[in-house]
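Only one protein chain is missing; all other protein chains are in place.
Chain lettering (A, B and C) follows the sequence in which the chains are written, and residue indices restart at 1 in each chain.
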Amino acid sequence: MVNPLYLFAASLGVAFLLPLVDKLGRKLSLALAYLTLAAWLAAGLSYLWALSFGGAQATLFGTAGFEAPLAIMLRVGLAEAAGLSALSLVGLLAAISMRNKLRDSPIGGLMTLLMALMGMSGIVLTRDLFNLFVFLEISSIASYGLIAYDDRKAALRAGFKYMIAGGIASALYLIGVVYIYRFTGQLNLDLAASSPGLAGAAGSAAVFFLLAALLVELKPFPANGWAIDVYHAADPGVAGILSGASATALMLALWKILPLLGPAHLSLVAGSGLLSFVAGNLAGARQGNARRMLGYSSVAQLGLVMAVIALNELYGLGGEGFVYLTAGGLLLNHLLAKTGLFLITEKAPSGGTTALGGLLALALVGLPPFPGFWAKWSLVQALVAKGQWAIIALILAASLVEAFYVLRWFGSLAKGKADESQLEPRASLFAPALLALALTGFGVLSGWNAGLREPLLWAPFALAVLLYILDRLSVFVKAPLAIAAVAAFGYLATPGLDGLRQFFALMLLGGGALFLLSAMRKAGPRRGLMPLLGAATLSLGAVLLADSALSFFFAWEAMTLFSYLLVLRGKEGEKPALSYLSFGLGGAFLLMLGLLGGAGLWPGAPAGPAWALALAAAGILVKLGALGVHVWLPGAYAEADDEVSGFLSASMSKAGIFALIALMAALSLVPAGREALNQGWALRGLGWLGLATALFGALYAIYQEDIKKTLAWSSMGQLGYVVLALAINDQAGWTTALYLALNHFLYKGMLFLAIAGVVQRVGTRNMYEMGGLIKKMPFSFLSVLMAIIALSGVPPLSGFGGKWLLYSSLINKGWYLEAAVAFFASAVAFLYLYRLIHSIFLGQPKPSQALVKEAPLALTLPQGFLMAILLAVSAFPRLMLDPIMAIVGNRSGTILAFEGGRLSSPLGYWNGTLSMVVTAAVFGLCFVWMMVNLHNTQSVKQFNIVYAAERPHTPATTHYAFAFFEPYRKALGFLTRERAERFWESAGGGVSALGGALRRLYTGNGQTYALHIVLYVAILYLIMGVL
Amino acid sequence: MNALEFLAGINPVAASGAALVLVGLWGVLARPNLFKIAIAFTVLETGVNLVILSVGYIRGRTAPILDAASDAATASARMTDPVPQALVLTAIVIGLAVTALMLSYALRLKAAGGGSSIEAYGEEKW
Amino acid sequence: MWTDVAIIIAGLVMLAAGIGAIVAKSLLVSIILAGGVSLVASLVFLLIGAPDVAMTEAAIGSGLTTVVFLYALARSKQADKEDSDESAEHPDAEKAGAP
Partner (left out) sequence: MMRKVLVFLALIGFAFALLPLAYRAGVADEPNALATAYLERAPAELATANVVTAIVVSYRGFDTLGEVAVLFAATAGVGALLTKKRLGSAGARAPRKEATEVLGTAARLLTSLLALFGVYIFTHGHLTPGGGFQGGVVIATAVLLNILARPQSHLAHGLMTAVESLSGAAYVALGLLGAFLAWGFLDPRALPLGELGKLVSAGAIPLIYSVVGLKVGAELSGILEALKGDRE
C-alpha cells in the first residue's frame, strides 16, 4: 500500500503552487486539482482492493521517521479505505459539477476545495487525537472558505453561523484532548484508549468534551440549525461535499474514538442519534424547499448512523462486520444519494433529471436494490433479535416520514413542478449519474453479499434497466419484448413451484402479460410504462419464488417500488402515488417485522410466534386495502394509467392474497399454529374485517360518478370476500377463497380493459358524460356485461359458483350473521354493477360521441382471451376447481366433493355445466320469442332538449343517470362518511404539525443556534451524570 | 479537607483559563454584533490556550530549552512538559486563521448591506 | 508559590479585561481589552516556563489579531460612512442586502 503521506504532500504541494500555476491559466489549475482528487480516489480504491482481496492487513504509517507515542500515526484499515474512497469519489464528482463556477471564481475557491477534501481525508486516516483536531480545523476552515467561494449572499449568512458553531466545537475538542493527555499521558488514540487513566469520573468528563465536539460537528438535533442553513443556502456542490464527504469523515472520527467511550457516552450517542433521526425527519415533513429538505434528511441520516454505531457497542448487535454492513451501508447510501440529490436540485427538469432524481430518492429512502435497503434489513434484524422494540418502532416510523417527504419532492419533480428559480439549465448530469451508478452497483453487491443470488429475483430490476435503455423505441417493439421476458421468467420459474404458487403464477404473470399486451393500445414510445409494468410483473413472480425471509421482503418491496412508480406515472398520479407508497411502505415495515420475527411465507418455512404472524398479516392486509387502511386504494387504482389500474386490481392484489394464504398455510403446518388458528377469535376477527371491507367497498362504489373509482372500490370489496373466505379456514373456505380470487382476476381484468377502451375513446371517466355506447362499442359492452354477471354471482357464469361456495362454507361453519351481511353486500354490489351497464352503454348516445369506435385490438384481444376462460370455467367448473381442491388438499372440515360435473356440499349441489345449458336454453327461448313477437320495435330518437337562452352546465341537467343512487344516501349515507380517510388525514396532520413545531427551533439566528449547542452540551453532561 | 488544601489543589492557570472560556462563551451567546462575536471568540481562544497550557504547568520548572551551559542529561529533570506548549502553538495560529476568516465574513456581509447585527442574517430558517 | 499568586492576579486581571471586552459599548475598547487579555496571558505563559508560547501569544494573539481587528473595524466604519454619505446606489450594490 502506498504511504498516504505522499498524497498529503501532493495535495499540499498542488494547493500551495496553485496561485502561481493559475497565472498560466485556470484550465491548468482545474486539471491539476482534479488530478489530485483523482489520486486520492485511486489510493482509496487501491487500499480497499489490497485489504479486501490482496490479503493486506491494516497498516500504521509513522510520520517524521518516528513511531507512536512520539510521533503522529496514520492508519489504513478497511473502514478508513472505504471512507477515503467514498469521500474522494463524492468530492471529485462534486468538484466536477462545480467546474463552471470554479472557473469563474477567484482561485481561492479551488484552493479551499482541495484543502477541505484533504482535511477530511486526514480526519479519516489519523490515529492521533490532536492531529485529528488539526484536520478537523483544516476541513472546517476550508469549508468556510468554500462556502463563500461563489459569493452567494445566502451562503455567506449561513457560513457565519457555521463558523460560530465550529468555533464552539473546537473549543470543546481542545479541552477534551488536553485533559485526555493529562489523564493518560498520551495523544495517540490507541495508547490513550488502553491507558487506565480514563477510568474515573475525571477521565470520563474529559472524553465527554471530545465526544461533545464531534457530536456537535455531526449535527445532532437540536444543535444543528447552522448545518441545515448551510445545506439550504450553499452552492449545491458544496452542500453535497459537506453532507456527503464531510459527514463521512466525521462519522469515521466518531467510530475511531469508540474505544475511548464508556457505556454512558455510548448511551448519549445512541440517544442523540435516534433523537436526530426522528426529529430531523419530522422537521423535514413540512419542508418545501428542496435543499433544506435534503438538509433535514441529512441530519436524520447521520443521526441514524451514529445511533447504529453506538447501539452496536451497547448491545453487541453483531460486531465489526455488522457495523460495516449496517452503519457503513447506511452511510454509503446516504452520502452517494444525498450528494447526487443536492447536485440535482440545480438542474432543469428533464427526463434525465427525473430518472436520476427518482433513482437517488428511492435509494435514499432505503428501497431495494440500493445499499440502504440491505443495511436497514440487517439493522432491524439485529434489533429484533435483541428485542429492542421501542428503537425499532422509532426507526421505522421515522423512516416512513422520511420516505414521505423525500418522495413527495420526487413526485413534484417528476411532474415538472421543481422550483425554477434554482435551475441552471446547462449543467451536466454526469456527476449525479455516476453517483447513481455507484449506488446501484453497491446495492447489487450488498444484495449478493447478503445471499440473494437467485438471478430470477433480480430479473425485475434487470428488465427495468433493459427496457429503460430501449425506452425511446415504440411500444410495439417493447411490449412484445416485455411479454417475452415474462414468458421466459414463467418458463424458468414456475416448474419448480408448488401447486399454490403455480396457481397464482397464472394470475400474476399471465395477468401481467395480458396488461403488457394491452399497453399497445396507444402508439408511440409511452415512455416509462413498459420498464415499470414489465418489472412490476416480474416482481410479482419474484414474490412467488422467494425462499427466505429476505428474498420475500426484497420481492415485496420491489413490487411496492414499481407499482408506486406506475401510479405516479398517471396523469394526476402525484398525490395518490404518495399515499400509495406511504401505506405500501408502512405495510411493508409491518411485514418485515413479521418476517424477521419468524413468520415463514415460503415453502418449508417454519411458522413463527403468534405476534410475528399477526404483524405479517397486518402488513399484508394494508397491501390488500382492508377497511381502515384502504385509504390509498381508490386514488391509486383510479389515477394510474388505465391498463395499470387493471394490472393493480386484477394481478397485483392477488400477490397480497397469496401472501395471506401462504401465511395461513405456514400456520397450519405446525401444531402450535393450528392451535392458534383454532382459537377462533382471531379468524373470526379477520372474517369480519374482510366482510366489512366487502360491504364498505360496495357502499362506496355506488355513489361514484367516476367509472374507475367505481371499479376501484369494487376491487376493494371483492377482495374483502376473499379474506372472509380465507378466515373460514377449512376446505370449503380455502376452496372458496382461491375460486373467488381467480374469478376476480378474470372479471376485473375484463372490466378494467373494457373501461380502458371506453375511456380512451370517450376521453372522460365520468359516467354522466357517457351513454348509449352499446352500438359503438358492442364488444366492450359484451365484455362488461359478462364481467358483471360473473361479479354479481348470478347464473350461469362462474360468479354464481363462487357465491354458492361462499354461502355454503359460511353456513357450514355456522357463521350465519356473516352470511347475511355478505348477502346484503352482494345486493349493494349489484347496484353499482347495474349502473355500469345502464349509464355507459344504454340510454341516449351523446352527440359528441357520435364518432366513437370500438376499442383497439390491443384491448379487445386480452378481453376476448379472459372471456373465453370465463366461459370455459363457467361451463366446466372442474377445470378450475380440480386444481384448486388439489391445492387445498385434505383440510379439516372437508365438505366439498365432486360427483361427475356436480359439486355437492351438505347444503345442496351446483352443476355449472347444467346451469349453463339451462340458462342458455331459457335465454335462447326468450330471444326466439322476442324475434317472433316483437317485430314492431323502433328506435327512439334523441330528445332535442332546448333550453331558453341558456345552456345547461351542471351534469344533473344533462344526464338522466347522474347521481343515480343519491336517494339511497338517505338510508345508507351514514355508513359512507369517510372515517378512515379523516383518521389518517388527522394523523398525518398531527405528524406534520409536530414537525412544524420542531422546526420553529431553527429561527435563523446564528446566536440562537450557538445557544442551542451550549445548552445541548450542558444537558448531555447532566444526563451523563445521571447515567 | 481544609480550605488551604482545596486552594492548593486548584490549578491557577486552568482556573483562569476556564473563567475566560466562560466569559468568551457569554460574549458569543449574548452579543449580537458580528465583530463583537469575533472578539468574544478571541477571548474564548485565549482561555482555551490557558487551559491547554495548565496541563503542562509544573511548579518550579523551567522552559524546555537547553542552554549551552547546562548539562543535557540532568537538564531534563528541571524542565516542564513541552507537549502542551507544542499544542498551544498550533492552537494559537489556528485561532488567528479563524478570526481573520470570521472578520472577512463580517465585512463581506456588511458590504452587502445587512448591518452588523447577527439578527439581520436569519433569512434561512425553519 | 509566588508564581501561583502572580498567576492568580494575572487571572483576575484577564477576567476583568475579558468581561470589559464583552460589555464595552465601543468596539475599539473591546478590541484593545481583548488584546490586553492576550498580553497578560502571554505573561502567564512566560511565568510557567513556556517562552515559545509566550512569544507566539504576544505576537499573534495580542499583536497581529488586534491589528487585524483594527483594520476590519476601520473598513467597517468606512463602509458605514459611505452608506450614509452616498445615497446613490453603488455599481455593485447587493440586492440581497436590501431590507
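By definition in this document, a contact is a pair of C-beta atoms (placed from the backbone, for glycine too) under 8 Å apart; a residue touches a chain by one contact, two chains touch by 3 or more.
Being a predicted model, the structure only gives us computed values, none of them experimental.
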item	value
Chain not shown, its touching partners among those shown	A, B, C
Residues in subunit B touching the chain absent from view	9-11, 14-15, 17-18, 21-22, 25-26, 29-30, 51, 54-59, 61, 63-68, 72, 75-76, 79-83, 85-86, 89-90, 92-94, 96-98, 100-101, 103-105, 107-108, 111
Absent-chain interface as seen on subunit C, which is shown	50-56, 59-60, 63-64, 67-68, 71-72, 75, 78-79, 82, 86, 90-94
Sites on subunit A contacted by the missing partner chain, in the whole complex	3, 5-6, 8-9, 12-13, 15-20, 62-66, 69-72, 105-109, 111-112, 115-116, 118-119, 122, 130-131, 134-135, 137-138, 141-142, 144-146, 148-149, 151, 175, 179, 182-183, 185-187, 201-202, 205-206, 208-209, 1008, 1011, 1014-1015, 1017-1019, 1021-1022
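Operating definition for what follows: only the chains that are shown with their structure count from here on.
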item	value
Whole-Å separation of chain centres (CA-atom averages), subunit B against subunit C	13
Between subunit A and subunit C, centroid-to-centroid distance (C-alpha), Å	55
Separation of mean Cα positions, subunit B and subunit A [Å, integer]	51
Where subunit B touches two or more other chains at once, by residue number	30, 45, 106, 112, 114
Residues within subunit C bordering two or more other chains	94, 96-97
Parts of subunit B lying in touch with subunit C, wherever the complex brings them together	12-13, 15-16, 19-20, 23-24, 26-27, 30-31, 33, 35-36, 38-40, 42-43, 45-47, 49-50, 53, 56-65, 79-80, 85, 88-89, 92-93, 95-96, 99-100, 103-104, 106-107, 110-114, 116
Contacting residues of subunit B [partner subunit A, same complex]	21, 25, 28-30, 32, 34, 37, 41, 44-45, 48, 51-52, 55, 83-84, 87, 90-91, 94, 97-98, 101-102, 105-106, 108-109, 112, 114, 118-119, 121-126
Residue numbers on subunit C that touch subunit B, as the complex places them	1, 3-4, 7-8, 10-12, 14-15, 18-19, 21-22, 27, 30-31, 34, 37-38, 41, 44-45, 48-53, 56-57, 60-61, 64-65, 68-69, 72-73, 75-76, 79, 83, 93-94, 96-98
